[in-house]
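Dumping the structure here so I can ask a few things about it.
For this depiction, one protein chain was excluded, whereas all remaining protein chains were kept in their positions.
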Amino acid sequence: MQSIVHVVLAGLSNGMFIWLVASGLTLIFGVLGVLNFAHGSFYMLGAYVSFSLVRALSPHFYLAMLFGPLVVCLAGWAVERWFLRAVYRLELPYQLLLTFAFVLIFDNLVKIVWGAGALHPPPGLGPLEGSVEILGRKFPIYSLFVIAVGPLVALALWALLERTWIGRIVRAAASDREMAAALGVRVPALFTGVFIFGTWLGAVGGALAVPYVGVLTPGMGESIIIEAFIVAVLGGLGSLKGAFLGALVIGVLNAFGTRFFPAFDMALIFLLMAAVLLVRPRGLFGVARS
Amino acid sequence: MSAPLLEVRGLSNHFGSVCTARDLSLSFAEGELTSVIGPNGAGKSTFINLLTGHLPVQAGQVLFRGRDVTGLAVHQRVRLGMGRSFQIANVFPGLTVLENVLIPALALAGRAGRPLSRISGEREAREQAQGVLSRVGLGAEAERPASALSHGDRRLLEVAVALASRPALLFLDEPTAGMNPVERTRLLEGIRALSAGGQTTFVLVEHDMDVVFALSARVVVLHRGELLCDGPPERVRADARVREVYLGHEVEEAAP
Amino acid sequence: MSPAAGSRRGARALSWAAAAALVALPLLSGKFATYLGVRVALLAIFGTGYNLLLGRTGLLSFGHGGFYAAGAYALGLCSLHLTAHPLPGLALALAAGAAAALVVGFFCIRASEVYFSMLTLAFGMLIFAVVWNAREITGGDDGLVGVMRAPIALGPLRLDIAGERAFYLLAVALLAGSLWLAHRLRRSPFGLTLAGIRENPVRAEFAGVPVRRYRLAAFVISGAYAGLAGGLEVLLESNARPTMAHWTHSAEPILVSLLGGLHSLLGPAVGSLAFVALREVVQRFTENWMLAFGVVLLVIILGFRGGIVGAVEAGLRARRAGRAAP
Partner (left out) sequence: MARKRVSRRRFLELAGKGSILAAAASMFPRGVFAAPPSIKGPIKIGYGTVLSGTLAGYGEFHKMGALMAQDEINAKGGIAGQKVELEIRDATMKPDDAIKTARYFVDSWGADFLAGIDSSGQALALGPVMQQLDKVLIVTHAATEKLTEEWVFKKGVRQIFRICNATYHDGNAAAYVAKDLPAMRWATISPKYEYGFTCWKMFQDTLGKLKPGTTFQTESFAPAGTTDFRSHINTILDARPEGLYSTEWGGELITFVKQAAEAGLFEKVKHVLFPVGAAMDVLEGLGKEMPDDVWISGRYYFRYPDNQTNNEWVARFHKRWNHYPAYVSETAYSSLYALKAAVEKAGSKDTKPVIQALEGMELDTPAGRRLFRKEDHQAIYDVPWGKTKADPRYPIKIMGEQKLVPASITFARPPFEGPGTRPPF
């Protein structure tokens, strides 16, 4: 029982990270129709910038987590405004290649700015430091915090998209950009905004990952972007509900796999994705895009 | 009497809670130019999609020349002699006009899978393709890319692509939509001629009543997935329910 | 003979001469250039086959590293356990690539667009995981090491390919064969039908083409090319490794296809040359080759959408038009 609970908790906290990254990815795909490889780079940048701010703003680490991702939004703005906009009309491979080019560029820039070596955040998380005992075994408070943040972000996103006029405009532009433009929505600006918001979500994931993973390396975004891709596809591209569910499933399944079926752990998420797509070719909540 | 060209038995289909086809049973006889009409949302396109295999049939049966084709894939039906065009011009935009027509011609001849022979050596298919293009009046455009054609020519090309499969039965989904009067006349004349030629039986889905009543030997009216009326144009024109449901709708639509 | 035909013939002779010079260049400029030449040739074979799928059929696969690895391990295992003769090994590599593609394709081909890409990614990574974990057979992450380059013996004829130059010539010959086959495929009814599927799969289906079967055929052919390239790489580097199946490796043929030009026969080959040469040159000047490479990619995507071949063709066309105008 103790073991199961802790496996689930570990899976949940890990799943919430994937969710934070996948949410931005999904939002950007859902509205802009672009699969953004560089999203993992925003995660990485979020981690690095926040790391630097943690030092500067010590001991108020939470301020760093607040402002760090905002700085990264500048990078998101530049990518969308000056580059991505040019390839909206192109086929998928071009979009992937363009964003892949940014993966190379950002990885290398991080190496130049912060050094090639791994960076390690200093301890010091204020009230979130330390562990609590759950069923006789310690569990870090910070992981509990992450488990709480995930659903909050999901709820906030849902409210934003379903309950506000901005959300309505975004949804309208997502389903038919010509129609939205005809109705007077400034679609390019809207797209830039959505892309920046998606960037912000990814960067928040990175900022939150700093104390969780404990190591920052150039290239740290590359493994999580694949997981986020899988989650987004599993849930049905463009579906935030699907991404949330997918992240939970992947997180928990991975934890169980490591614990109970270690032989498959490298293949587990791919097996799951393949199985889901074979049964439901457009993911759990996917809809056909015209 | 021989079996009808196409026979539909008890065809039903649902999209969620919306019924798009309800227990439809009817048949199409060889050589009889039929139009399928109905107000928007009547299920005309769904009907064609079901018959041609573009959508899977949920209940009912489709028989082509007496053979059950309900479970067959699209390309298999095409090989048997069922063809179609789409509501929105649906060609191979990046290929030349001739190549557009060559693809069905080669598929028909069973030569599309030949990996090492040259296209330029496929005499028969090329001749057939050229012939089809001339028949629809695109013979001079053969080497132009399809994407460079005018809208009307692209619709003609789509008909040509469909004809190149030598269909015994050809569904045309609003073939004249978006055409200018000249193009429209040309197309309709073509259809009339081909229909009279007897090789192809046409089933038109149309919006334009002039077209329907000028061309058709028979008119089928659908409404909310149900068969409302079926008969010669004069009878359909006189049918009270059709007037009420269908033409009433038209009038409504036309009103500002 | 018309003057136009004469100039066309002249142009053709010129391009053959240029190709011959290009092939000879590495041989004349030292061992390392020859070695890089082999790598370009292998990547070009991989890419040329791949582009039959991406450029011609319009399918973006992220799993071709898996078929490359299948070919590599097939040759490696054959060489270590059955016979070191390269011909059965290469035949087996080709067959293994095709067979793996057939199995994977059977499952993936019904998915569309991004979902197809992600399914192939998943299957490629499954192959990666299997190779990584089947340590007894594959050597795990250490890879399959110690494959030797035995001479090709055909009856009394013995072709020694242990030397760089000999192997380079073999690789170039196989590349030429691969290009020739791709060329024939492209101008055949089969190739036209594939292009039709790329342009409009629904219309193709209604033109009487069994789209899935054709897509699968293209998938298998490109898998065979990948297998052949993988087998050749084992002969070149004398080892096979699981990372061959990793998605980062699957991305390479996409890269070279886009770099060189998606819609031309020579695109992937030219892209391979550019890819290898570019990285080599950049790396001599800076450790930050990733940054430089990323910037070059951006320039190509934003500036030369048709890839290098497309840009050259456009340039030639403009010149010809300029000459014709006055």
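Odds and ends about this structure:
We call the chains A, B and C, going by the order they appear; numbering starts again at 1 in every chain.
The working rule: contacts are C-beta pairs under 8 Å (C-beta built on N, C-alpha and C of every residue); 3 or more make two chains touch, one makes a residue touch a chain.
What you see is a predicted model, and the numbers here were worked out from it, not measured in a lab.
One chain is not depicted; across the entire complex it touches A, C.
Taking the complete complex into account, A:M220 is the one of A:L25, A:L98, A:M220 or A:L245 that touches the chain left out. The residue touching the chain not shown here, chosen from C:M148, C:A173, C:V202 or C:V299, is C:M148.
Interface residues of chain C with the unshown chain, by the touch rule above, are 30-33, 35-36, 39, 132, 135, 139-143, 145-146, 148, 233, 237-239, 241, 243, 280, 283, 287, 289-290. Interface with the hidden chain, as seen from chain A, comprises residues 2-3, 6-7, 9-11, 13-14, 107-108, 111, 115-118, 120, 122-123, 131, 137-140, 142-143, 209, 213-215, 217-220, 223, 254-256, 258-259, 262, 265-266.
Simple rule for what comes next: only the chains that are shown with their structure count from here on.
Interchain contacts link the chains end to end along an open line, per the touch definition above.
Centrality by C-alpha centroid: the chain sitting nearest the overall protein C-alpha mean is C. One simple way to say how far apart two chains are is to compare their mean CA positions; for chain A and chain B this gives 47 Å.
A separation of 42 Å divides the Cα centre of chain B from that of chain C. Chain contacts: chain C has no residue touching two or more partner chains.
The set of chain B residues touching two or more other chains is empty.
Residue ranges of chain C in contact with chain B, taken from their complex: 184-185, 187-193, 195-196, 198-200, 202-211, 214, 217. Across the complex, chain C is touched by residues 35, 83, 86-87, 90, 92-94, 96-98, 100-105, 107-109, 111-112, 226, 229-230, 233, 237, 263-264, 266-267, 270-271, 273-274, 277-278, 281-283, 286 of chain A.
Partner chain C is touched in their complex by these residues of chain B: 52, 54, 73-76, 78-79, 83-84, 86, 90-95, 99-100, 102-104, 106-108, 111-120, 122, 125, 158, 161-162, 164-165.
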